[in-house]
Each structure stands twice: as C-alpha cells, then as structure tokens.
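A single protein chain has been omitted from the complex, and every remaining protein chain is retained in its original position.
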C-alpha cells in the first residue's frame, strides 16, 4: 500500500501511463518511432525525486517537471502529446485507487477466511448472548463471530460491485471535450475512442466515463471511501465486542510470546489492537466527511479546491484501512479464548436465561402454568437481588427448593446441561456463514494463507 | 415518501408483516384459524393513533401497545407468536427503507430523463467552458448538462446494485439464534427457514441476512444513506453550476408564470431552488456522519444506542433526498436558457480560447510558428489587460491588425464562426449520455412522464 | 424548548421584534403613532397559523404573509418599515438560538448539581478503576463520576463564554449596508446605531456584529452546535461507562417503580436511557457536520443554500441536546448503585491491584526486594491463569502461602482492607469537583432543584 501511494510509486505509474498512450498513438498513426518508446521504457525505473524537484523549482509546474525529467532520461520528446495535466493526473490517481481497492479486497478476503476459521472453531461454545450489554439469551461464540463476519460479507460484496465497474476518466482534455486528441488524430472520433480503449485496457480498467469535465466526478471518491468505511465498520463491531469480552476476562486478543501487560501489572491483557481497529474506523469516518465535502461541489468543468483534500483523504484512507486490516488479521490469528471463563459466566447466567424452558418442563411435570410462572419470577428477582447485594444468585437452588415447580436440583441441572436446547440455530448459522465466506473469498488467490505483518 | 414514514404508514406495514407471519405459521402447521387471520385482515386499516397512545401509557411498551390494539380490533390473539419486538421493528424498518429506496430510484430515473432532455436540447449550443471558474476552452451547454448526468449515472447504478441485494434481517429472535421460532415449530430447522422465506417473499425482499444478532448490522444503514448522498452529489454539482451561470445572467432555473424576483427588484431572478438542492445535499452529509457514528459500534448482539439516531437519520434522509429530487425535477422542467447571453459571453471569450487554432491557421497562411506564437501571446495579454482596465478586449481586431500573422479580420471571424472546430466530441458525448440514460432509466415505468410537485 | 422553536413560538418572537423596532423608530422621530403600537401589542398573541398559511398561498412570500396578518389584526400598517426579510428572520432566529442556549445552560447547571450529588454520595466507595476496560488501579465511584463532571465543566465554561458574547446581526438591510434604515432616518448614522442598540437591548443581546452581509456568518451556527456537542460528549462518556458497569451488574441507571426488564426476563435491567444519551450525542455529531458544511461557504453577501439546512440543523440540535439533558437528569436522579456487587468486584481485583503495596510491606517485613518481586509476579500470573481456567484467583492465599514474602493471610487482608491506601487523592478530587461545580452552577437559579420530565 505504501509503495502504491509513495512519490516513487506514483511516478512509476505515470510513466507506465505515458508509455501506454504513446503505444496507442503510434498504432493509430501518430509519428512516434518505436525506438523512442523503447528509450522511454528503458529508463522508466530511473526515478530520481531530487532531480524532479530541482526541475520543478525552475518550471514552477509539477507535471512539466516530470515530463522534462522523463524525456531527458530517454533523450526523446514524445510523451504527453495532446494531453493536459489532468489527463495524466486523474487517470493515474484512479489507477492508484483501483489497485489499492484490489489490495483491500484481497486482505478483506483474508479476514473472511480468518473469521470463518474462528467461527468454525467455536461453533458450539455456549456463550451468554447480550443485548443492552446485559445477559439476554444464550448463543455460541462461533455464532457471535459469524455475526460480525456477516457484516463483513455485505461490505465485501459492495466492494466487489464497485471494483467491477469502477470507471476511469480517460483521455478527455482540458474541459472534457477531447479536443486536443481529436486534433492530433485528424478529427477522427473513432480513433480517439480506440486510443482511449487501448490505454484503459493497458491500465486494467473495465470502463470509462463518457461525459466528464476537467475532472471525474468527486462523488466517485466518496463512493470509494465509504466502501472502505463499511469494511472498517465490520471490523470495529467485532473489535468493540472483543474489548467488552476482554474486560470480562473471557478472552484475549492475543499476546505475543513473552509480552507482558505492563511492568507493574504483568497479568494485565489489554485489547490494544482491538482499540486500534476502532480508531482506524473513526479515522475513516473523518475521510468520509472530507469526501462528502467534495462530492456535489463541482464548479463548471472543475476547479482544484478538491486537490489538497484528495491528496490527504485518498492515500490516508487507504493507509487507514490497510492498517486496520493488518491489525485485524493479527487479532484473528492470535486471539485466545478462555473456555473455562466463558463457561463460568454461562453458569452464572444460564439459570436466568433458561427460565422459559424451565417453565415448560415444570408444566410438563404437572405444575400449573400461572403458578409456575409466578414462582419462577419470584426466584429470578430474588436471585438478581442477591447478586446485587454481593451474594450468590443460587437460582437453581432456589427453584429446586420450591414445591410449586416440582423439579429437583438434579433435574434442573440436567436441563441446564443440555445446552443445545438453548442455542437454537446458532451452530447452523455458523456453518452457513463459513461456507458463504469461503466461497466468496476463494476468488482472491492466496488470501487464505496470508500472514499479516507483525505489529509493533 | 411521507406516507411511508408516517406513524400510520408504519403501523400499516407492521400489520401486513404480522399477517404475513401468521399465514406462514399456519401453512407450517401452527394452529392459527383461517378465520382469525381474516379477522385481522378485516381491521388492518383501522389505525387509531390516539387509542394506541392510550394503551402505551398503560403498558409502557410501544410494541405491546400496538399488539393489543390490533388484537383488540380483531378480537383475536394470534399475532406476534414466537416473535420478539425486534423481529417486528427491524423487518418493518427495513421494509420502509426498501420501499423508500425504490421511490428514490424511480425519481432518479425521472431526473435522468430530465437531464437527457436538457442535454439533447442544448447539444450544440456553444458555451465557454470554465476551469477554476475562469474561461478555459469551449464546450456546449448540452455537454455540460450531460457531465452532471454522467455523475448521476454512477450514483444510479450503485443504487440499483444495492436494491438488487438489500438483505433483510428476518425472523431471528432475541439474540439472533431463532430460538423462539424453532421452539414454536418443534425444533424443525427446515420449517424455520421456510417461514422466513415466505415472510420475505411477501414483503418483497430478495435476500435475508444469515447470522445476525438482535439487530441487523448498522453499516447497512450507512450504505443506504451514502447511496442517497451520492445521488444528491450529482444534483448539487449541477445546481452549483447553475447558480454560477445564473449569476452571470446566462440562464434562469425557471420562474413560474407571474413570479417576480422581489418587490424592490422585479427583474432579479434568484436560483433559490438550486440553492435548496445544495442545501439538501449538505443535510444528507450530516446524516452520513450520524450513520457512520453507528456503523461499527455494535456491542455484543446489539444495543439500542442506535435507536434514537435511526429514528432521526433514516426518515429525514429520505425526506431530504425526496425534497431534493422534487426540486431538481422542477428545475429540469422549468430552466430557461438565454442563448443570446451565452453567445455574448462566447464572443467575448472565444478569441482567447481559439488562439491555438488561430496559430495553426497563421502558420498555414505562411507565418513562422515562433513569430506567430509570440504575436498571439502579446495580443492575448494586452487584450486581457484591457478588460481589466474596463475596456474592450478587441482581441480579433488586435490580431487582424498584426502583419506578422497575415490573417485579416474577415478570415479571423470566419474561423471563430466555425464553432464545431472548438467543441471537439462534446455533441457526440451528449448523444452517448442521452442513449445510456434513457436505456438505464427505462426500467422505471412512468418515470419519464413524471410531473414533480409544485414548489412553494 | 418546543415552544421556542414551534411556528407559534417563532411568530411570537417576530412580533416582539417588530414592536421593538417600531418603538425605537418612534423614539428616533419616525412618525409612528403610539396608539398604533398599542394596537399591535394588543393583538400580538392572536396567532392563527391557518390564516397566515392562507395569506402565503396568495402572496407566495412567507414574510409578507406574516406582515399582512399582523397588520390586519392591528388594523395598522407600521411594522417592517425600512426592513428587509432577513432583518426580521436573521435576528429572530438568533433570538431563538440565544434563548435556547440559555435553557441549555440552565439544564447543564442542573446536571452539574446532579453529578456533584452523586460524586459526593459515593466519594469513598472503593471501585476497580479500569484502563483498556481491564482492571488497572483502584479509584472510587465518586471520583469516576467527578471525572465525567470535570468534562462537563469544560463544556459548561465554553458555553458560558459563548453566551457572554453571542453577537446578533442587527438591522443591516439587504446586503448589510444599512441603506434602508439610513434613508428612513434621514441619513443619520448615529440614529441608525441608536435604533439598533435599542432593539438589541430589548431582545436581550449583549453585542451586535459590525460588518455583515445579508446574513450573519454561518460559522457562528457551527460554533453554537459544536458547543452543544461538547456538552453532549460529557454526558455520553458518563453514559458509556454506566452501560459498561450495568453490564457487569455493578449498578443500574434506575428503574421506575414497578418497571420490569422484559416480560420474559423480569430481572433484566437495561441501561436504555444511557444508550439513548449516547444516541443523542451521535445525532449532534451529524448536525455538526451539517453546520460545518455551511461554515465557510458564503457566496458574496450571502445566498440561501444554508436555509433548508439551518431549518433542520438548528431546532433539531436543540431538541437533541434537550432530550439528552432531560434523559441524563433522570439517570442522575434515579441511578442505583449496588455497593455489595462493587465490593465483590474489588475483592476479586484488589489483590492484583495492590501488588506494589504488598511488595513494599514484604520488604519492610524483611524480604529481599528482588525475591519478593519475583514471588509476587509468579503468583499474580498464576492467579490470572486460574481465573482464565474458570477457577478462583485466590491470590491472597497464594501470597500468604509463600514464605519468601513473610506475610500471613491476616496481614495481607489487613493491608487490603486499608482501602484509603489505594485510592490516592480520589476523595479529595471529589471534594474539589463538588465545590467547583456547585459554585459555577449557582448562577443558574433554581437549577439545583429542577425535576426533569418523566421519560416514556
């Protein structure tokens, strides 16, 4: 990602672009010697930022400086024929975006694999499901993970749709009328279209915009950055819940070997990476605002009030999503679940969460529905009160001791141990997610085995 | 749009939902008498907000109040079996969103038709193209309009993609495990899935989410609202440029018959509707921020910190985009172009914009390239200076009077009158846009002939 | 708050404004009969929205309709002399803002009192302080509450500064040059200034802007809404932490008598109001974006692209902050702390958090520092591991059993019971906050005893 957005990386893409244009122009009859193109190709990797800077201080024009440098190296003057600066910069920036989006797609596929693996691993691990952050109904840890995976699936699908049609501005000239290419190609509309097609194909775009001005519509940048934010949202929902669970001691996002919490508190396992994931999502929300401040603000055929904003928002959005995905992949690879702690939590909560089932069993055993309901309610409230007073809930004992229900402690414990009765379709949903995720992500070769960068 | 989001409209959708669930449950073997369903259907339009409010003051629970009201009217108690509140509210809200999105799609199609009509009407009208708000190169008015149409095309396509796959949460229960429906249906996973499918089909959804919690992921709301903002952006770019053009007296967004600018200044034609369009886009940017503040913030299986936000951001986003589209359609229907004023502007600017062509002709006529270039540059700068000093540019006269160029005034005026030489592919781009827009928009029946609401 | 922003409330303020202007004009020599002013005053409360609407359908101009209505009621024609529409609307909207800000200030003062009371009540209640959501060091609950109070203090101070200088646009005419008032007052600059001063004073403003256009700068709206968001942030930090604590069963935000969690789970105490507070803060962040989309976008002397945005963002921001403050005051009044549950949590964590103190005591008792440090670290890690395996930490027992430390269980328990040794300056900080908050809030008469509206 850094290579893509670095000055050197960008200049490399520009030179590729110029060469693609020259080749197209030559094929369409413009007098550009094949040897000249070879001369440019020969030197295209000689990127000397210092020399370009020096030229810019003379020309006071960045594109001009880069033209002179490249032509100087090649000893030729055939690039940039019939082009304006924006023909270069718009297309090259869109190329950066396209390639960066593909990288995001690839790493998001890796995240889908990671989520599928974790969901599958904890498919049946009974967990206290929470709404309003309060115990609500049982679920499984695998299902919880699949739930965040499902959020990623939507974002991933949207990203794929965008990539399938992301349209490039093309060779459109100063105000979008293609005047200069047309003039160069003798007023031949067909040739103008062919030239654009060849350049597009070379760069890997599937589509070009038709009627544009000096620039492509900035709402397209908004679309790109919001697609990134949507991916970040799935990660942040996951990370937020991991932070909550870490606070209860149910799991850790993973410690690298030898790492300790802090010198004073060696046992303290902070979910710092998950916090960072949430932070990256917040960063992206700011770039969404920047891009929403550009979208819809075009003046006539275009101005450059967007320029300084895009120079910040585009690379930095991609750096943020890349940092987020790398962090997430680390967490997905290293997170460590404490099943015993999760079971202890379930044990405290399950009696409360299973009251409906207990009611049913009491009725089966002969109790009156209303009577049983009243009895259970009394004990649940009393048990909750006991907890608040620092005591034990002892709900099973309370229920077992009530003749109105007619269920002994052994029976109750047996019911509570039949955890499959409480998790509904959670395991089946896990299976469904795992299959879907793996199928979708398969198209990204190698993503399943990607090892994320080590975090500091 | 108002009907869709009104309390009455929502309660209507809820009742449709409950009936759909009952029908599905009955077909799958739950003992719900057909006559009971008919009783509910019979009273479903009797919506009495006062009565529901009164019930809520007793139950202190909104969904409960609405259940009691509906069952009270029908004299039956078969709705909401095995459902939690969120099974109702999530699905009904998504139904509101789905239908509202379809309405937006339909009106956006009407806007595409309107843009196509205006672009076609002004296909060849020579216009001073501007970059940095300063004359840059000629274009045509039709092309300028097509350019904003092109921005809408991208947004329209994205909206279509979203609508094709917008997934509903479905009947998933308190924490998403489908426990209660499963229990109701005797633990039969297949039946649970069938029930969900039937309800979905009834509501018009094409897809359901798999693994969810109490709620569907809020990044889906973010996706919806950003799709709306993207449509708004196309409109706002268009409207901004109209405001600029109105300020130069080149056109008006349209006056209703008999309307005057202001009592003090009857000739003053303010682009108020275009300003309003820009305002609506700004409003949507705020709702984007709200939804980005929900996306990625899910705690465990869900909380309701999103609730109060969605109650504001969702309906109000749709009201904003609807107001924007209605306003835009009015402008597209009523805008009045002043070709003479546009021509006068072109006449002032064309000599400047045509210097490349003039150079070419001078060379053809025998002048040396360098000499001619120098002469033209001198005169262009002098003419620009004259304008700044309050005089006339008189660039043609200046050029005609310079022997270095060898082009008389008559020749120069002839060159300048051959306007097709200056607009490049603009008319062809218009044709391409018009065809594309009409083809895409055709699927929305009746949109081409839609008459927007009259504005105040 | 509703009265202030309702159509009726606004028309009342408009009429007050017109009367103030007439009085000022009369005093400065304009021929307005005193009886005419009395006629207007007599009818100023007769606000008939239907009649005004009917007039607007004829005039197609909202301000004109309201002028005709008021003059029609009074049977006079002396209002709006030398005014443009914006002289009316800008000033009246700023008056709404000013009064709404004062109401916010007053309720924020009530919140300061509420926080002070809760902080004082729990000044010494030992609590497990958490960073990264993980136990870190002891604090007291009072201190934690004071911490959020401190955040409110900053926001409250900022709001006060804004109120002390919030400047009104004044009577500046169509483009801000005061031309019409000057003409009316015979070109007398001094009188123009006097008129403005009198109107300002009447309305309760302390300052007027000098050089403005048709409108006052919209960055002033941005300042207002960000001041509201800052208050909301303090509340949301508080509410977020309460949601975390409620999830651990340490407290509840308060149940109204007889309220139960849900029919299925009567003991479930959801922090719904705290969630709502967080939601209101998110709503405000969206209005911040809207206002940031207006600030800095003035065209020349002003346009009305801001109009539709302000009509949404201003009242709705104030409704949001008002809803937030009412909710918060309810929580502050009703929150119920479970000291026993908090103590139980402390008991689990204190041994870990007190290791530094234990080390010191071991050294005092004769152990070598390095040896003791190593022993404590071993036991802490082992205890943490035991917890993760679902067992008991039993850290005290582990430490007591280690001869290297030389501290028996009784000694250790005594150390741990001397909780004042662990909370540092927390109680003193509470005292400082309580004093500061009460002193600052005192200026808002009656705020200390304000009873918030009952929530649904």
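Points to keep in mind about this one:
Here the chain labels run A, B and C in written order, and each chain numbers its own residues starting at 1.
Following the convention adopted for this analysis, a contact is a pair of C-beta atoms (placed from the backbone, for glycine too) under 8 Å apart; a residue touches a chain by one contact, two chains touch by 3 or more.
From a predicted model like this one, the values you see are computed outputs, not experimental measurements.
Hidden chain, full complex: it touches shown chains A, B, C.
Of the listed positions B:244, B:360 or B:448, the one in contact with the omitted chain in the full complex is B:244. Contact with the chain that does not appear here is found for just one residue of C:1, C:155, C:325 or C:415, C:155. Listed residues A:31, A:60 or A:403: the one in touch with the omitted chain is A:60. Note that of B:81, B:387, B:400 or B:448, the residue touching the chain absent from this view is B:387.
Even with one chain removed from view, subunit A keeps its contact list with that chain: residues 56, 60, 174, 243, 259, 264, 270, 272, 275-276, 278-280, 282-283, 285-290, 293-294, 299, 303-309, 312-313, 316, 320, 323, 456. Although one chain is not displayed, its contacts with subunit B can still be listed: residues 130-136, 243-244, 246-249, 264-272, 275, 289, 292-293, 338-341, 343-344, 352-353, 355-356, 377, 380-381, 383-384, 387-391. Touching the omitted chain from subunit C are residues 129-133, 136-139, 143-144, 146-151, 154-155, 157-158, 161-162, 165, 167, 173-179, 182, 189, 192, 209-214, 217-220, 222-223, 226, 229-230, 232-237, 240-241, 244, 278, 281, 285, 288-289, 292-293, 295-304, 422-426, 428-430, 432-433, 436.
By definition in this document, only the chains that are shown with their structure count from here on.
Under the stated contact rule, the graph of chain-to-chain touches is complete, every pair of chains being in contact. Spacing of subunit A relative to subunit C, judged by their CA centroids, is 34 angstrom. Within subunit B, residues 174, 278, 285, 288-289, 293, 299, 303-304 each touch two or more of the remaining chains.
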